[in-house]
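Removed: one protein chain of the complex. Kept in place: all other protein chains.
The first chain written gets the first letter, and so on, giving A and B; residue counts start at 1 in each chain.
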Amino acid sequence: MKKLNSLFKLQKLQESLAEQRESPKSCIAVCGGTGCYAYGAKDVHKAFKDEIKRQRMKDKVDLMLTGCHGFCECGTLVVIHPEEIMYVRVMPEDVSEIIKESVLKKNIIERLLYIDPASGERIKYEHEIPFYSRQQRLVFGSNGLIDPTSIEDYLAIGGYSALSKVLFDMKPEEVIEEIKKSGLRGRGGGGFPSGIKWETCRDAPSPNGTRYIICNADEGDPGAYMDRSLLEGNPHSVIEGMLIGAYAIGSNKGYVYVRNEYPLAVKNLGIALEQAREYGLMGEDILSSGLSFDVKISRGGGAFVCGEESALIASLEGRMGEPRRRPPYPAVKGLWGKPTNINNVETWANVPIIINRGAEWYSRIGTKGSKGTKIFSLVGKINNTGLVEVPMGIKLREIIYDIGGGIPGGKRFKAIQTGGPSGGCIPESLIDLQVDYEKLKEVGSMMGSGGMIVMDESTCMVDIAKYFVKFLTEESCGKCVPCREGLDRILDILTDITEGNGKEGDIELLEELASVVKDTSLCALGGTAPNPILSTIRYFRDEYEIHIKEHRCPATVCKALIAFTINEDKCTGCGICAKKCPQEAISGEKKEPHKIDQEQCIKCGLCRDLCKFDAVIVS
Amino acid sequence: MIELTIDGIRTKAPEGMTVLEAARGIGIVIPTLCYHPGLSAYGACRVCIVEVISENSSSLDASCTLPASAGQVILTNSERVKKARKVIIELLISSCPNSKTLQDMASRFGVNKVRFKIKDKGCILCGLCVRYCKEQMQSGGIGFVGRGTSRKVAMAFGVTPEECRNCGGCEWICPVCGRACTAGNLVNGLCGGCQNLMPVETCPVCVHCSESVGAKGHKVY
Partner (left out) sequence: MEKQHDNVQDIIKSYGGSLDSLTSILHDIQSEYKYLPEDALRQVAKGLGLPIIQVYGVGTFFKSFSLKPRGRHQCTVCLGTACHVRGAPAVLEEMERQLGIKRGETTEDMQFTLENVNCLGACALGPIVVVDGKYYGQMNAGKVNKTLAKHKESPTRKKDEKVKLSI
């Protein structure tokens, strides 16, 4: 019988599993995150499995498909333990060589190592790669050490110790004090002090004592996938956090509301919950402590607004995801009118760490107002795309250049967008900004869920503003007038500007309309929607003016304002572009420079993508 | 009883009362569209916004869903409120110009131009009909479908459901249906007929003025 019905049994199991891991056996960890999956990690893993079987090496080497390692640019990632050699861009064809050389002979295969673009050196070990060495991977680090579908792995690295500490050594009020002391703030975007939320929920009156715990996994920000990687890669860390929260707040029932676009997260979470139940770490009388708690998975899908607390609750009540007026806040009156504590995935994952290592230790990381670390998804025009976990207070410059490796193609950094559609763009002049909740708000952006989109000189800021507004008009629930109609009209104006129909006074009109939407919307979707517009006008007003006054797009992005022409000096007359042009707008003799008929051209960009001689100019 | 201050007047309100109701209690009439005393408060039109003053900042909030709380300081007609309300009315007109209720409101609050594209939906999505059906008739024949600018009031699959009582309440309560602007030509979304109204400062009692106000004088009900 697997069920652990005492603290003693749990500790014994943890010890024995930890011991097993210390064996001298090698372990090959293949990254199973979505990014690597898209690169073919499944095939790599299978190749290893087959090869190990073929060579009858099961007793010599373990194979593990782990959670996301974060360095998505270089997938498929493979780490050989215990040496911690990291191989990048591994293909199934490399597998037999890896087994032969690195596992059996302990040799390093140079060509599979990461090359540091700054120094040109090949780096052997994971922790020496600048991308990793500059991070502080408290929460995310465990992803690479465990198979997310194995609770035994989680237990072996000390999982569920925090829960047992809380159940047997701490009173619920003490747990809440600890979370308050740590300074943990909501990692989903709101940044509300979690300890205070927990306390409010615990203290809120509930006639029959029912309180709910919810994990908000409806990560909707485009470009942000931290929560997904945590749920896929280390679901038990989130479950443990929720269990601790349930004990502290006095709840027996919890939900994880996860968007259906994350099928692997749903799957791995389901497996983790089942395993937790088997071991008696979820369900009735956990570890004989008296705490009973269980979690149900609820799936959203295609509704960004359901990341908003009251909209999420509406969806759980079987209704459309329409936000409600707050106050009353969900902590006081939430699901079915009962006190409900909702926290983001990353927030929950921080809880066991705080309990294990203490609020005192945790509060020493970060800045005065923002404690601990934050996982960011660093994407866009950046060399090292991936998920990075850094202490609060780190400078943007460090994230972009030291960890991110700078801008590809030697292009110039222009801006970084943080906080998703609720955030703003931060220009180069502020690149030494220390990242924390307050500082980001001061410059017109916000932390949000942690998306960081890097933009270079070839990004048009008006186009970016239009992109976000368009996104939000499609995601708006449509209940209140300012958001539904206001954002739609803002989109009209921005579209006019990007099509060369902007008028004098449009910028001022945008500012006026955006302020009203910000001030009068019912929920935070409308309330923060104007941020991308207001911040781009604040820092890139000249771009707007050039679009309006000169009908020109400096970054050559806005289609109506650009023209594709062929540089006769570079054109070799190979004719590929003419063949592929969907409008048959390119003409020319063989081996003679070709010409694009401007009337026919629909500016799809195919010719520019196909031309091997860089002969297509966009002006 | 909760003590709060509205437009400089100190007043008391029972627990659970909204700022809108508390204001009406002292004769301050805040304009509304989606509010109805017999139905649950919805907070969708945002016309009833008021300014909530706190120590170092202020914010705008819909008074129909804002619970009165101790020590609150409320301004119902400050510059900030007036400016925001004008834009909201402008947005409403641009999405449903052919409504006398909205045209009257536009005139009362000094909206004399509509700077946005007119996209006539014939509905302001106030939800009064939906709430009437659900709460008054205990039915659930109609409801909201879709999202964002495609949100509309409809019946499932476009078919009258068995829950529908044929009471006609949805049409009756609608501030737009059957109360079309009668002036004739809408110029750039605005009806010329009500342009000569006296500004609202001289008429603080009216809620839904259904008579033309201005040179002809007005009736107070």
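In this section, contacts are C-beta pairs under 8 Å (C-beta built on N, C-alpha and C of every residue); 3 or more make two chains touch, one makes a residue touch a chain.
Computed from a predicted structure; not experimentally measured.
Among A:323, A:451, A:502 or A:526, only A:451 touches the chain left out of the display. The hidden chain makes contact, of the residues A:87, A:154, A:279 or A:304, with A:304. Touching the chain that is not shown, out of A:376, A:471 or A:539: A:471 (per the contact rule at the top).
Checked against the full complex, the candidates A:106, A:127, A:171 or A:319 give a single residue touching the omitted chain, namely A:319. Hidden from this view is one chain, which touches subunit B at 139-147, 155-157, 161, 163.
Interface residues of subunit A with the unshown chain, by the touch rule above, are 34-35, 37-39, 42, 72-73, 75, 220-225, 228-229, 255, 260-264, 296-304, 315-321, 377, 379-381, 385-386, 417, 420, 451, 453, 455, 459, 464, 467-468, 471, 474, 477, 580, 582, 604-606, 609-610.
As a working rule, only the chains that are shown with their structure count from here on.
Contact residues on subunit B toward subunit A in their complex (touch as defined above): 43-47, 49, 59-60, 62, 65-67, 80, 83-84, 87-88, 91-92, 94-95, 115-117, 119, 124-125, 127, 144, 146-151. Every residue of subunit A that touches subunit B in the complex is listed here, in rising order: 303, 320, 325, 327-328, 473-482, 484-486, 488-489, 492, 509, 512-513, 516, 519-522.
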